[in-house]
Each structure stands twice: as C-alpha cells, then as structure tokens.
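All protein chains but one are shown in place.
Now for chain A:
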Amino acid sequence: MATPTEFRLPRYEQDPDGTHPPLDFSGYGSTALRHPKQELVLLPQMLTEVTGPLLGPGRLGEHDNDLTRQHAGEPQGQRIIVTGRLLDGDGRPVRDSLVEIWQANAGGRYRHTGDRWPSPLDPNFDGVGRTLTDSDGRYTFTTIKPGAYPWKNHDNAWRPAHIHFSVFGSAFTQRLVTQMYFPDDPLFSQDPIFNSIPDEKARQRMVSRYDHDITQAEWALGYQFDIVLRGRDASVFEEEEDED
C-alpha cells in the first residue's frame, strides 16, 4: 500500500560552498580535457540516490587492514597506524562500512606499471588495504608512511605524502574518494590537488593529526583521520514525527 508518507525519503544536504574542488582547475593540467563544459543538471534525490551499496565482510581478506603483513618480509619505511571514524554530517557513525586505501611505498613509488620514476619498488609492499568500520564507525590500518613523489604537472612538481581513501557511506549521494595528508608537509604550498579545495579550512580537514595515544611504544607512530560525509536534512524526519 503506497500512501505518500511511505515514500518519505531521507534528504542529503548540500555540502557548504568551497568544500569540494571545481572540476575545471587550471593548476591541475589533467582537468583540461576531462571536465564537463556543459552545466550539470540537478538530479532530485529519489530512491536510487538515497540508497546505495552496503558492502560487508565478504570483501575482506585476512591481512587487508595491515599493509605491513601482506608479504613474507616487512616493508621498508616508517611503520604507522592510521585510524579514525567514518561519520555523516550529523555526527552519526557509518557502521560496518567498507573503507579502501591505496598508496605509494616509503620511497614514493606505486606498484603500478605506469609509475616509472627512479625510486625502487619494495618487494614487501603492495600499498593496498581494505577494512570495515566497527559499530562506532571506526576504522584502523597499519601501514608505512608513503613517500612524496614527483609528477610532471608543473616545474619541479611533487605530491605531498598522501594515502588515497575510498568510502561509500550509506547512500549513493555520500560516495567519496579523497586523500589523507600528513601534518606540516612542506610540499602543500606547491600542490594544485591539495590547493584545489577553495576553502582553506576544508583543505585542512584532509590533513591527519599526529596522536601520541595512538602511537605504540617501540612499534609505530599514530595518526587520526576522521572522514565526514554529507549529512541528512534533519527536518525531513522531524516533520514525520510531528504528524503522529
């Protein structure tokens, strides 16, 4: 029975202006031929948009959350623990949700056929991790700190050290791929990808925080990195309660 109330859907708020990068950003050369030039058409949030894949434990292998234990030997570099919570804009944890990461090795080299700069591959490091958030929305990876790497975007261009993160949230509207950076990186000032975020405060939300309580004695340095996804418009649910 389809009464209109039954089709009341959650609504996801727009993120504040300046949060996300423009698709056309001259500082990052690869955007030139890849950004749409036509105006985007507004897609109302209907059933397909407010639902999304809920991907569970079936996607994980044994050492997927520990990138230092995926081979017989240990990788080179500074061992680190990266942990944080996956939340939506209302502060609600996104539970049992897949978090995927990929990164360069300690020397800044990716295990990818297209990455040919003269820094060696590490036979003990693939640079790929997956985990699920827990009931508090928390994820944790053990890995090594990635190195900076050069690219050909501009003269003497170097990417600041970063880990690529991919998360789903609980709706198609919340899908996010981002990069986690490390505090006080001297390469921020010349990096167009980092600086493509218009709002300086939003930019800083991609920078992880060193946390001495996460750091483990005689073992690994700890970093905190929370990921916040689009929030729901609370009024949609308040209205529903008012009707009772």
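The rule is short, and it goes like this: a contact is a pair of C-beta atoms (placed from the backbone, for glycine too) under 8 Å apart; a residue touches a chain by one contact, two chains touch by 3 or more; residues count from 1.
The criterion applied here is as follows: contacts and distances are computed from a predicted model.
Taking the options "Recombination protein RecR", "DNA repair protein RecO", "Extracellular solute-binding protein" or "Protocatechuate 3,4-dioxygenase subunit alpha" in turn, only "Protocatechuate 3,4-dioxygenase subunit alpha" matches the UniProt protein name of the chain that is not displayed. Contact with the undisplayed chain is limited, among A:82, A:161, A:197 or A:214, to A:197.
For the chain left out of this panel, the touching residue among A:157, A:206 or A:221 is A:206.
The omitted chain makes contact with just one of the residues A:91, A:123 or A:183: A:91. For chain A, the residues touching the chain absent from view are 2, 4, 6-10, 12, 15-16, 19-23, 25, 28, 30-38, 40-55, 59, 87-92, 100-102, 110-112, 114-115, 126-128, 164, 166, 170-173, 175-179, 193, 196-197, 201-203, 205-206, 226-231.
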